[in-house]
Structures are given as C-alpha cells and as structure tokens.
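Shown next, in structure tokens, is the structure this report addresses.
Missing here: one protein chain of the complex. Every other protein chain is in place.
In order of appearance the chains are A and B, and numbering begins at 1 in each one.
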Amino acid sequence: MSDIDYNSLDLSFIQVSFDDGILVIVNKVNARNTFVASLIPELVQALEYADKDDRVRVVIFTADHTSPAYCSGANLSDAWHWNGIDPDTIADHDYRDAAGQVSLAVLRCRKITIAAINGNAVGAGATALQLPFDFRVAWAGAKIAFPFASRAVSPEGATSFLLPRLLGYSAAAALLLSGQIFLPTHPLLNRLYFTILPKREDVLPAALTFARELASSTSAPSIVATKALLLHAPSSAEDAHIIESYLFKKMITGNRHDLVEGTKSFKERRSAVFTDTVDHMKEWAPWVG
Amino acid sequence: MSDIDYNSLDLSFIQVSFDDGILVIVNKVNARNTFVASLIPELVQALEYADKDDRVRVVIFTADHTSPAYCSGANLSDAWHWNGIDPDTIADHDYRDAAGQVSLAVLRCRKITIAAINGNAVGAGATALQLPFDFRVAWAGAKIAFPFASRAVSPEGATSFLLPRLLGYSAAAALLLSGQIFLPTHPLLNRLYFTILPKREDVLPAALTFARELASSTSAPSIVATKALLLHAPSSAEDAHIIESYLFKKMITGNRHDLVEGTKSFKERRSAVFTDTVDHMKEWAPWVG
Partner (left out) sequence: MSDIDYNSLDLSFIQVSFDDGILVIVNKVNARNTFVASLIPELVQALEYADKDDRVRVVIFTADHTSPAYCSGANLSDAWHWNGIDPDTIADHDYRDAAGQVSLAVLRCRKITIAAINGNAVGAGATALQLPFDFRVAWAGAKIAFPFASRAVSPEGATSFLLPRLLGYSAAAALLLSGQIFLPTHPLLNRLYFTILPKREDVLPAALTFARELASSTSAPSIVATKALLLHAPSSAEDAHIIESYLFKKMITGNRHDLVEGTKSFKERRSAVFTDTVDHMKEWAPWVG
C-alpha cells in the first residue's frame, strides 16, 4: 500500500499521528459520552490503515488526559437514536451494534494494539475501546463499569465473547450482572491491565514507551501469527499442534531476513533489527495474513 | 404465574422465605452431610418457582450459620446408595448424578442467584451449591474442597464444565486433582468469591444487602439477556456481534418501560424504578427467555 499521510486525513472525532512505527489515535472530543455514531467510521478507517500500512507496528488508542473520561459510552440523552435514527424504524435483523463494529475492527487489525485508558471507561468505553485490544495500560483511578443491566439494555461490543475469555466467567458474570464500578486494581479485573499507573497524564507516555519496545523487539510476521493463533483459537492440543507446526515451519524456512537477524543478533548479544513485512503471509496461510 | 405463597409450601429440608424481591432458601438440616436425596426435589422446585415468579429478582441459597457446615456433600455412610437404592441395581445409562441435577436447575433459573457460603463447602457443597450461582459470598474461614479423588469417585455437579470456565484450567486441575482443602482467600480461588467476610453470621446479611442493591438497580430483562449470553456463550467475536446486535435492538425498541425509565432516571440523577417482567422475551428470543 502506498504510504498514507496521516496528517492530511479529514477527521472530526479522532486525531491520528504517526511516528517511528507507532500510530496514536486520540479521541479528541473533550466530553464524557464520546461514543457517538460519527466516531465509528473514522475509527474503523484508522484501524484499517494501520492494518495495511507496513510502517505501522503498534496502534495506541487513547483520550486527552484532561477530558472528563477515557470514554463513558454512548450519550443516553439520544435515547439510543444512533445517527439520529429511531431504532423502531429499523428491521430487527438490520440493526448492527456500533460497539461491536469497533470491536471487530480492532480484532481484525494485525498490528499490536494498546488501549491507553487514562480516564473513566464505561459502557462502550469499557467494551469496544478496551476489551479487543492486545494490551491495556490504565490509570489507577479510572472507574470501570459495564452498567448494561442498570440502563435496561444488554451487553454489546462482542463483550459476551471477549470478557469471559479474557478473565473467565466468574469475573465476567460479576462485572456484567452487578453493573458496579470497579477500579483497575480490583481483584475481579486482575490481569486485564498490563500496567496500572497512578497519574492520568502518565498513561499515554507509558504506553508509548512500551509500544516502542514492542516495535523494536518483535518481528511483524511473528506478531501476526501469534495474534491469529489467539483469535482463531485451536480447539484442542492436537489441533494446536498441527496448526502451529505448519506456521512454525514457514517461519523458519525461506531464508527470511528476520529469522536470520533474530539468530544473528542473539549470538552477537545485540538488539535485532527486524524489517520483514506481512502481506506475503496470506499466500501460505490465508486465515492468518 | 399466579402468586406463590412461599410460607405454605410443604418442605422438610429447606426453608423458603420471600420478601421485597428476594427469595431466601435455607438448608435447614443442621448437619455436615446435608446433600441427601430428599433435598434435591425441594431445591429444584424452589428454583423453578423463583424462575417463574415475576416478583422474585434474586435467589439466595444458604445454610444456618450455626450448622457444622454450609454443606459437606453427601453422606458417605450411605455408600452412595442414593434414596436407599443400590446403584448396582441401576442400568449404567439410567443413573443421573444428583449434584448435576441441582447445577442444571440453578443454571436454568433466569433470576440472579447468590450462594451465601457461611460454612465449610465440600463435595456437592462446593460444586452444585456453589459453582452454578452468579455470585458467591463466603465466610473467610470456610473450608473449600473437591475431594473426589480421595474418595475414589469422579467429579460431579457439572464441575468439569463449570470450574474451568469460572477459574481456568490451571486452578481447576489443581483443585480437582489435589483434593486438598483451600480457604476462600487462597490464590487458586481468586475471583470465585465476590465478597469474603470474616464472620460466619455476617455472610447472609451481606448477601441480602447485595441482593437488595441488585434487585433495585437492575432491569429484569437485562439480567435474563446477560445470563443467557454468559450461559449459551457465543463461540467467536462475530457470533457475539450478531447475537448481541439482535438482543440489543429488541431491548432499545418497543417503548419498553424500563428503557425509558433507565434513561429518564439517569438524566434526573435519581435511582431507576424498574418494573418490566421477562415472560414476553421468549416470543422474540426463545433461547433466552
């Protein structure tokens, strides 16, 4: 794909900046309930660019740390009239949950994804903008809530799949059925956050430092293969063995630059410089690449 | 369903009381090994009433806090002669595990379920009377054990499904293969208990307070939809997206009382008063309602 000029994109709800392998997407609306209909196509588009752009190794999504929230979900005063459309005028099987569309777009992105949760995350802010990411870095004071039962609606954002597989059903049931507010350090959320930071303003810098480490220390095809194995999960040890064997064989053959560099740098006790891109992978593993 | 008079039920093993949306079921036999054959039909019946009775929002199961245990499982001196019947006289495929029957009845109940574990929980007391519930509130001193391998039998109560999905396979294998006793605060049981209390006598009151919060702050159809999504779990993010979209669409349309009230109370910064019932749900989502 020809290089995208991220500075020239016409965006109203998000701001996108690219530097040194890292694409940072900032929700630029300074409000609580920023999960609005117009945000979705901009966010999905940015994730598709990141997926296709070989220069992008890591995507970070965050909000302005002075905003009243990371994202407190949809604006209830719209009474769920998404895009101004009364849902009663939509056929039952034509309706598609907006949060789920974002979750699927994040999951489809083959680059490392990090949610930098520097404020409260509620509703879609806690589902689509948090659960499908590979890593979550959070402010210790962020209020996390899944208040669907308290708003008389049901879970969205592919949460019924993502939350139990991330944390198990004991935590998922407690989080979804209680609808209560939890802090990132609460035992029920144990393991959801890779890093928890005491100050809001430190969340994005910490995510950036981690992103740079990941971008320089990992090989892009390895990340694509690993993410595919996690998302399209083998159903048994036997299933995993035969799929992993094929992928591993392809990774260690064909005189790949990154493989040679990985071994060479290890012997020379220096950092590796990885350059392999991923578009060729679909030729030998169409479900992966 | 016409209103049930819970005080007039003819029960020998459990005591059932209903007040303010909460049905409390107390195992009234003051003994260790209270998981006896006659308990099962009474318990299953009470759970079916709770499922059908629109007034019931939360079901709590507990024991008398002065009893020697919450429930230490079946009485081994019966040598597994359930109901006095020698299992050798039963055809292999006619036998049905009693603990599993209770687990299925708890899972079938569409109301919020809480196990108030105010004493030791062993065998069926730790499986059927604990694992299928939505929330577990426990006494910190309760001895928890799954000693099937030490009694020369195998896991029951749908434990081979429930325990790994609640806690993951590392904890499930350790709990089931060691057969050892663990306290609720043990890291292997991390997340199994929503609340852990230092005194036995405080467990039921804490469960009641929590139950009242849940009964007043959540909408019944939301709970039914959420429980269905957790129990009949989507198998992929795509699967979750299409199922969640349909349920969400139905929840936000049709001018539902609870939805309007949920939004209105949120704007007016007051507690919502939810009144919607759930029997209509089977008309548009037969797998849910």
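One rule holds for everything that comes next: contacts are C-beta pairs under 8 Å (C-beta built on N, C-alpha and C of every residue); 3 or more make two chains touch, one makes a residue touch a chain.
All values derive from a computational prediction rather than experimental measurement.
Interface note: of A:L43, A:L129, A:A225 or A:V278, the residue touching the hidden chain in the full complex is A:A225.
Of the candidate positions B:E156, B:E244, B:E261 or B:D276, contact with the hidden chain is made by B:E156.
Summary of contacts with the chain left out: across A:L192, A:L208 or A:V278, the touching residue is A:L192. The chain that is not drawn here is touched, among residues B:C71, B:A126, B:L176 or B:V278, by B:L176.
Checked against the full complex, the one of B:D97, B:D134 or B:E244 touching the unshown chain is B:D97.
As for the chain not pictured, it touches chain A at residues 112, 134-135, 165-168, 190-192, 194, 214, 217-219, 221-223, 225-227, 229-230, 233-241, 243-256, 258-259, 261-263, 266-267, 272, 274, 276, 284. Those residues of chain B that touch the chain absent from the view are 76-77, 79-80, 87-88, 90, 92-93, 95-97, 100-101, 103-104, 107, 132, 148-162, 164, 167-174, 176-179, 187-188, 190, 231.
Convention: only the chains that are shown with their structure count from here on.
Centres computed as Cα averages put chain A at a distance of 34 Å from chain B.
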